[in-house]
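Apart from one protein chain that is not included, each protein chain of the complex appears where it belongs.
Here is chain A:
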Amino acid sequence: MSFDVARVRKDFPIFEREVNGHPLVYLDSANTSQKPVQVLDVMRAHQERHNGNVSRSVHTLGTESTERYEAARAKVAAFIGAGRPDEVIFTKNSTEAINLVAHAAGQLLALGPGDEIVISEMEHHSNLVPWQLLCERTGATLRWFGITDEGRLDESGLDELVNERTKLVSVVHMSNVLGTINDVSALVARARQVGALVMLDCSQSVPHFPVDVRELGVDFIAFTGHKMLGPTGIGVLWGRFDLLSEMPPFLAGGSMIETVTMGRTTYAPPPARFEAGTPPITEAIGLGAAVDYLTGIGMDEIHRHEQEITRYALEQLSAVPDVRIYGPASPAGRGGTVSFGVEGVHPHDVGQILDALGVEVRVGHHCARPVCVRFGVPAMTRASFYLYTTTEEIDALARGLDQVRKVFG
């Protein structure tokens, strides 16, 4: 069956509403995605009919909850090509997943002065500040890849930047500002040469195109449920099982132990070791339902649709006078997230006028201030797309930008 955006949209109740008297035009999926009724129904049914705590009850409800929670883990594992479900750790979001690695892998690597961590200028603050803090704690040095004028990762200094002192490299798979999809094959090969671990922030990639952790050849990836049709409050850390088994815990408490005496504790194997306390059970099950939904449509189909929308958006936006697009100018090697500026108008004002027309975009520094600084602006306006985005919505955006130019012209 071929991809039919009109049919997809019927699954999302939010598209029935209006905003400020106009049909909702939701162009902020890179921030958070909308939820299909299939996900909402599964979560509601779980709460109404199966609710119990996981991994610690012998009763029927507890067993049903545990089965559903673990089934969600298996779905997520299959979705990203993980070798086994035990490599999938449920966290609160991407941010927590990255912090987990910064603490636990940081400790495993016994970092100290002279060691180096490498990130990039393209990072979301979530994949930047945890590494700054790790370097502060250990005396290691933080280094980073720059961004080229086209908005791509500048790998020209790869062999010098990733060297014998490098212990871990963590970069974004797809930029939440520029839309750039980073081909990390050269970076991974170089990291392997020098024995450094590699983490990818897949917050913007896993929701939008097929991601296979074995093909990528990395050690850890992080992503977040609410950007992939799932609820907030659930994220994922995937890690290679042998590495996870060596890592010390991050948060401590119930469920992550093997045995506890008053004097000392031994820890459960992964993933339980990294899931202290009662997890977001309903949210994990909701994420499992989101994975089912995405798989049902097909990630290849979704990517193809977003490529078409992106091509159309790039054409339409470049035709608006005074609009400057940041990031790759053609759909090749980029995803459906387009940031731009309107000459002479601050993004806040752009966003406000668009909102009055029902067009929801994000404005600001997008939690990636260094990217804005790199392009010499304090803020940008960003339109981001998903499987439910239509060309009519791009037209509404372009019309809105005409209105912006009228008010501020």
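Just so it is clear, contacts are C-beta pairs under 8 Å (C-beta built on N, C-alpha and C of every residue); 3 or more make two chains touch, one makes a residue touch a chain; residues count from 1.
The criterion applied here is as follows: contacts and distances are computed from a predicted model.
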Absent chain [UniProt protein name; select from "Glutamate/aspartate import permease protein GltK", "Iron-sulfur cluster assembly scaffold protein NifU", "L-lactate dehydrogenase complex protein LldF" or "ATPase"]: "Iron-sulfur cluster assembly scaffold protein NifU"
Option from A:Ala140, A:Cys372 or A:Leu397 whose C-beta touches the chain left out: A:Cys372
Omitted-chain contact residue, chosen from A:Pro23, A:Gly298 or A:Gly364: A:Gly364
Absent-chain interface as seen on chain A, which is shown: 20, 345-349, 352-353, 356, 363-365, 369, 372, 378-379, 407-408
